[in-house]
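Shown below is the structure under consideration.
Excluded from the complex is one protein chain; the other protein chains are retained at their positions.
Our next item is subunit A:
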Amino acid sequence: MTEERNWHTHRDAKNARLASASSLLNGKFAKTEDVVKVLNTLIKPGDKVVLEGDNQKQASFLSEALTKVDPDQVHDLHMIMSSISRPEHLDIFDLGIASKMDFSFAGPQSTRVSQMIADGTMTVGDIHTYLELFGRLFIDLIPNVVLVAADKVDREGNLYTGFNTEETPTIVEAAAFHDGIVIVQANEVVDKLPRVDIPADWVDVVIPADKPYQLEPLFTRDPQAITELQILMGMMAIKGIYAKHKVQTLNHGVGFNTSAIELLLPTYGEQLGLKGKICRNWELNPTPTLIPAIESGWVESIHSFGGEVGMEKYIAARPDIFFVGKDGTMRSNRALGQVAGQYALDMFVGSTLQIDQWGNSSTVTNGRLSGFGGAPNMGSNPTGRRHSTPAWQSLKPDDDPLAKGQKLVVQMVETFGANKKPVFVDHLDAEEVRKEAKLANVPIMIYSEDTTHIVTEEGIAYLYKTDSMEERKAAIEAIAGVTPVGLRSDPKEVKKLREAGIVALPEDLGVRREDAKRSLLAAQTMDDLVEWSHGLYNPPAKFRSWS
């Protein structure tokens, strides 16, 4: 007879670890000052550890504590993080506590990430899109330990994560139902929660934090910084893309270009008679620049990946628009937001640092392995989808009875970026970065085949209409201005492309450059936004010009 297999080794291991930490725990609660001891005891060498950190919310108390564990006891951790945002996220590699990383975004730490990969301090599993990373938490990157952040916890260990729920439930679920250990830092311990976002059953250890978790107001754009060039591009996009394709459901990237569009809807959009016809349902963080459009009745609904500092009261007062609990505070969800962003939308509009001659784009530039945020999921065409919306159908070729529509993926860029560097280049820096960092794939953010439109201050290229790569290249050259790529453009070819509707210049769209004035923005200052919100929006200190 064969020996019977033990089918609950994970559970046994988890129980043994928790038992060894029992002297540090009172129920689920550990003392703030014992945090390093708790981590030293509960984390074992080689563990897969999710450390919560996205582009807004950071489990900063736990990440700082992780740098203080004893590398002789805790080493070779395999970190899984959607965003590498804080210095200590990399210090644990310098200290020998961690050795491998799977991640999505590393914008704020991208130079050190590049260096650590090059010198072997860090090995990279993959650079994922958000959904690949979240998905793999349930497949082959199932965590042993997760370190997450909550706003409030009650005496039983139920969690309130509120506006900034983001990816906390997804991370916790991956551990809680596969015998991983769930460790939570909490800003506050209370008797009664506003609502339960994550049940106590899923939580193993709660540690009150010494200070509230770090939270960045990442999606706040001051209207004062919007330029007339961006207003021109916004007008072109509204007329030549939003109206043309009757875009009703959409996501905007974080740039000033899309802020300009948000502020043009109640003015320019209204003049064009587009209200109610476009931009009704959004997957979007609560960007303050959308307040005027909401207040003027353009917006039906907004689901959000995360919160935005200062928008709390405004959101609470607009439950018809936002996803708000009975308690009056918003609930965000990054995983569901990304699903919606990839599958449920007519259009994604974003920006980038480089676009190559074929139309591939990337924010990975020389020496900076930034990874990507939501763009690769939202900026890709889910080919299995079968939408009936006017926008999706409008991209369907009419010469094939079995043809499918396509999601609109729009890149809005000025031909020269910060530092006067050309955005249009023959080859992405990402190609070199792949070699240097020995990556399996070139870190392209949005592939050419998924990009349907590019908007610059010169005009719009309708790439989805091109029949060949040669034509696609010519369309890109036509709107690439005086960059090396743009200088190759042939005026005769541009004329043909304009006639075919593959390229549109402002005059082809009936947009007059001289009309692109700041006075066209529904709000021109942060103060205007506060006024539009009836005093409900409370800008973070760094965006306030008054005190």
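In this text, a residue touches a chain if its C-beta (ideal position, glycine included) is under 8 Å from a C-beta of that chain, and two chains touch if they have at least 3 such contacts; residues count from 1.
Here is the rule we use: contacts and distances are computed from a predicted model.
Undergrad: Going by UniProt, what is the name of the one chain that was not included in the view, given "NADH-quinone oxidoreductase subunit D", "Peptide ABC transporter permease", "Na(+)/H(+) antiporter subunit B" or "[acyl-carrier-protein] S-malonyltransferase"?
TA: So, among "NADH-quinone oxidoreductase subunit D", "Peptide ABC transporter permease", "Na(+)/H(+) antiporter subunit B" or "[acyl-carrier-protein] S-malonyltransferase", the name matching the hidden chain's UniProt entry is "[acyl-carrier-protein] S-malonyltransferase".
Undergrad: Pick from A:46, A:87 or A:217: which residue touches the chain that isn't shown?
TA: The missing chain is touched by A:87.
Undergrad: One chain isn't shown here. Among A:6, A:22, A:383 or A:419, which residue touches it?
TA: Checking the options A:6, A:22, A:383 or A:419, the one contacting the hidden chain is A:419.
Undergrad: From the list A:23, A:301 or A:366, which touches the chain that is not on show?
TA: Reading the full complex, the residue touching the unseen chain is A:366.
Undergrad: Which listed residue (A:46, A:108, A:325 or A:390) would be found touching the missing chain in the intact complex?
TA: Of the listed residues, the one touching the omitted chain is A:108.
Undergrad: With the missing chain put back, which residues of subunit A would touch it? List them for me.
TA: Within subunit A, the residues touching the omitted chain are 86-87, 90, 108-112, 115, 119, 366-368, 419-421, 429, 432, 542.
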